[in-house]
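Complex shown without one protein chain; remaining protein chains in place.
Chains here go by letter, A, B and C, matching the order in which they are written, and residues are numbered from 1 within each.
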Amino acid sequence: MSFSYGKRIKVTIFGQSHSPAIGVSIDGIPSGLEIDLDELKKFLQRRAPGRDAYSTTRTEKDEVEIISGFKENKNLSSKILTCGAPLTAIIRNTDARSSDYEKYADVPRPSHSDYAAFAKYGASHDIRGGGAFSGRMTAPLCIAGGIFLQLLKQKNIFIAAHIAQIGEVKDTDFDPVNVNKGDFALLEKTDFPVLDKTAGEKMLKAIEEAKTEGDSLGGIIECAAIGLPAGIGEPMFEGIENTLAQIIFAIPAVKGLEFGNGFAGSALKGSQNNDSFFIKDGKVKTRTNNHGGILGGISSGMPLLFRAAFKPTPSIAGEQDSVSLSTLTEVKLSITGRHDPCIVPRAVPCVEAATAIALYDALLGV
Amino acid sequence: MSFSYGKRIKVTIFGQSHSPAIGVSIDGIPSGLEIDLDELKKFLQRRAPGRDAYSTTRTEKDEVEIISGFKENKNLSSKILTCGAPLTAIIRNTDARSSDYEKYADVPRPSHSDYAAFAKYGASHDIRGGGAFSGRMTAPLCIAGGIFLQLLKQKNIFIAAHIAQIGEVKDTDFDPVNVNKGDFALLEKTDFPVLDKTAGEKMLKAIEEAKTEGDSLGGIIECAAIGLPAGIGEPMFEGIENTLAQIIFAIPAVKGLEFGNGFAGSALKGSQNNDSFFIKDGKVKTRTNNHGGILGGISSGMPLLFRAAFKPTPSIAGEQDSVSLSTLTEVKLSITGRHDPCIVPRAVPCVEAATAIALYDALLGV
Amino acid sequence: MSFSYGKRIKVTIFGQSHSPAIGVSIDGIPSGLEIDLDELKKFLQRRAPGRDAYSTTRTEKDEVEIISGFKENKNLSSKILTCGAPLTAIIRNTDARSSDYEKYADVPRPSHSDYAAFAKYGASHDIRGGGAFSGRMTAPLCIAGGIFLQLLKQKNIFIAAHIAQIGEVKDTDFDPVNVNKGDFALLEKTDFPVLDKTAGEKMLKAIEEAKTEGDSLGGIIECAAIGLPAGIGEPMFEGIENTLAQIIFAIPAVKGLEFGNGFAGSALKGSQNNDSFFIKDGKVKTRTNNHGGILGGISSGMPLLFRAAFKPTPSIAGEQDSVSLSTLTEVKLSITGRHDPCIVPRAVPCVEAATAIALYDALLGV
Partner (left out) sequence: MSFSYGKRIKVTIFGQSHSPAIGVSIDGIPSGLEIDLDELKKFLQRRAPGRDAYSTTRTEKDEVEIISGFKENKNLSSKILTCGAPLTAIIRNTDARSSDYEKYADVPRPSHSDYAAFAKYGASHDIRGGGAFSGRMTAPLCIAGGIFLQLLKQKNIFIAAHIAQIGEVKDTDFDPVNVNKGDFALLEKTDFPVLDKTAGEKMLKAIEEAKTEGDSLGGIIECAAIGLPAGIGEPMFEGIENTLAQIIFAIPAVKGLEFGNGFAGSALKGSQNNDSFFIKDGKVKTRTNNHGGILGGISSGMPLLFRAAFKPTPSIAGEQDSVSLSTLTEVKLSITGRHDPCIVPRAVPCVEAATAIALYDALLGV
């Protein structure tokens, strides 16, 4: 059951990088809600490979077919209505070159899941393209998340993320107290979502350089949600931090997560870190937002803010030290095939998608 | 169901800071396992309040009464055997001074859960001592964790944590590749668990100063697990990172979590960050451990390593800006009562406990 | 996690027949709801042993102590308010005579759980009083159920059950279309809940005879719920029939369950069994109620009706054939100790309690 997420909705993902298809089934969406398929398609294109310097040359058309859970809207062809039954979508895998991967079954790629998967599943594990551990599995995650992003917008809750850092180049952060909703629209439209264009250009240059060197880069994504009312989430094990963490760490390459000022906040004193309350337009607000919109696991009504750290893509061009699992001897490995020199730009919509899923689930708990 | 954790075992926590009792019920422990109650008691004393400069003066005896799930071992009075039924333990709350808290029901303490809990539960919320959001709820977490630490030791899996940072003072880190098991025994015995004694003294001094100033400090805890075989954990939503995150964020004040080199790793290149494989004593190992023992959510056989960031205790002495929830006006608040100037030292066994629970659950999935 | 029930609420039961205490923790009750402890006590007395010919002579005072999850109502001492945190209650086991049970650890009692529990848990299983398999574990079930019965009444949903059959003596059934709410009040007050007093007297006589013979009787309980709106429940695996079945089969000795006309209905033709719709007071009703208030797993707005079959108490006085588990030889067994010649009367509040838990959980899903 490790491929299902959610307490009130249940998002079940299936497929492997090179299986006939991948997909997702979403149980628990209320009936009668409208989903705009064109808008969903646009969202998915933000994650799609093959667009740029930073992404793999694998070119999947990624055509989403929704196979259950809806009624057609006869007048507006791009819009469907949920009917209460699980909404299921599949994407065919068409550009899979499996032969690239045969050698990794015996000689695991450093810092990939290959060896851990072998230890768990044995020789029957589907290593091709990383199998079910592949970044490709974020496509169905984004289908579910893209749908929930729309449903949240219908409730005036908006989510956006940007590339906060690539390698050592940093973007401007969101203003934690007054997250600029105008930025959200801009981020949604751009191929390379940053708040500071100059930083963005430096990042692209760094990626280009890494690519040329056969190397790779990691980075940090910052995500914000605005419009979330106070009082959402549960205490202890089902707090928004807990449930967001469970889904954010499902995005391949995430190795860290912090809410509000996170690790930096742990070096402050209480008098510096505490967020004073005040009243604005008859509502309780805080003057600062070091808590990132969550207190005791529950939303405070301030913007939700968190940052996720991504390790550099482990697939690099140079020769690396590995081992043969069959002979338990040390061998050299050179990785071929198509790989993103930096997956962070394409991970931005994944982080938004994951956040939308977690927040929609939390909202149903009220 | 937000007070239950686990997929194969189920740890259910109950109580509030000032309710008649707090406790935990643990379902799914195999039968016939031995638990040493003296060892459990010693473990719980590491979390107990009232011992030092850095802890609250609330002095609870914290006597644990196990009310179900065991058979007495007639010969060894301090040891019990699990019988397969849920093991349940309670602790009476005896030193609760509820009158301290009445005012916070209307005037929430900045950066505490008070306001978020009010938004969720309304006026019926039990604000006394933070209610179910209190750090006191880590006592039942530690009962469960203390038991699983023992059961893991029986499988040669060892967990230890230390204070990696308080304010701006840093301790030495664990050697990520060769975590020193000798350190574990030392950490278990000390009141103030650090690897570098000099750093520890500086930390204590910083806490003493903060206390004198009526201020508070946060910090970072680093935790390691050794002996975990490769192949433990599940992909995607039930990886060790995901499930550990779900429980670590249940410890009050945690605002960040990173595995291996985490946030720092996201600034590296793939060629710097990748952990090469090699063979040692016939086993697959990595030369570095930037991945923190987890690849694709699944254990690699290398030491599990993670760091959790704790915000400074929000209860400080000075006057703070808050609001009256009944009148929606701005008011000043001075917090009285007993509070830890820094909860990090007492949180160390909590992190170990949470890790033990998560890993035992993962191990049952094999 | 087999001791927890519920999707939106989580009822977690703990304890064994002869452990220091038994209890229940209920997570997910909304905050601010009123619970009348006197009413709860009265409900629990309906299940309590030691009152009559048909019940064991074990006399437990069964004093319920609520240890978390509430705020006291200062004006009305018998009423408490839920506060949002898990409501936990314990009962001490005081009249346990464990020595009666030692022999059954090696020589299992026919048709008891002893042998199956041994096969599962081995020698460490707590056999005393049936351990966690004991009918005594329905006391915490009734605490939870008694609370939810009150909360359902606050929503104008009423549940009552009666003894439909003991041995071969049958009571009158509820009128499936017009369940008489007046009957509910009467059933609640009586020690021996039947609709037809004459049938009740015959049942009591049959129990008395069985007791005299050292034998035992089983029976059938019919349960009804009125006031449940249409549209409650989920399709497929979480229908009201599915979730009720999961909890009803948790009551020891239940071996069958049927909704509406159940097994009898399977011998009818569609033209006989179908329940025609009509309009009454502007609402959709059915003229007959062979479907027992559930269609497709979801409530139809008609009374919920089901019947549960209880096997006769396996503890009987005469010598029986058993085996020694240590020597795998056949031996004779005579059961001593205190046992109900018929547990059906005391199971009536248990069935009501289980139904209340399942329906409250389903209602939160709307």
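What we mean here is this: contacts are C-beta pairs under 8 Å (C-beta built on N, C-alpha and C of every residue); 3 or more make two chains touch, one makes a residue touch a chain.
Keep in mind that this is a model prediction, so the values were computed, not measured.
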- Item | Touch with the omitted chain, as defined above, among A:G69, A:G200 or A:G296 | A:G69
- Note on the structure: Touching the hidden chain, out of C:Q150, C:N180 or C:N274, is C:N274
- Message: Tell me which of C:K120, C:K181 or C:K205 is the one touching the absent chain.
- Response: C:K120
- Message: Among C:A132, C:A160, C:C223 or C:L304, exactly one should touch the missing chain; which is it?
- Response: C:A132
- Item | Touch criterion as defined above, residue of C:A105, C:A309 or C:L364 at the omitted chain | C:A309
- Note on the structure: Even though one chain is not shown, chain A touches it at residues 1-4, 6-10, 12-16, 19-23, 25, 27-28, 31-32, 65-71, 81-86, 88, 90, 117, 120-126, 131-132
- Query: What is the set of chain C residues that contact the non-displayed chain in the whole complex?
  - Reply: 1-5, 7, 13, 108, 110-120, 132-133, 137, 165, 167-168, 210, 215-220, 229-239, 241-243, 245-247, 249-250, 252, 254-263, 265-279, 282, 284, 286-287, 290-292, 294-301, 309-316, 318, 320-323, 325, 328-330
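Everything below uses one rule, namely that only the chains that are shown with their structure count from here on.
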- Specify the chain most distant from chain B by Cα centroid. C
- Note on the structure: chain A and chain C have mean C-alpha positions lying a whole-number Å distance apart equal to 46
- Note on the structure: Chain-centre distance (mean CA atoms) for chain A and chain B, in whole Å, is 27
- Task: Mind checking the centre-to-centre distance between chain B and chain C? Centres are C-alpha means, answer in whole Å.
- Result: 39
- When you check chain A against every other chain, which residues touch at least two of them? 235
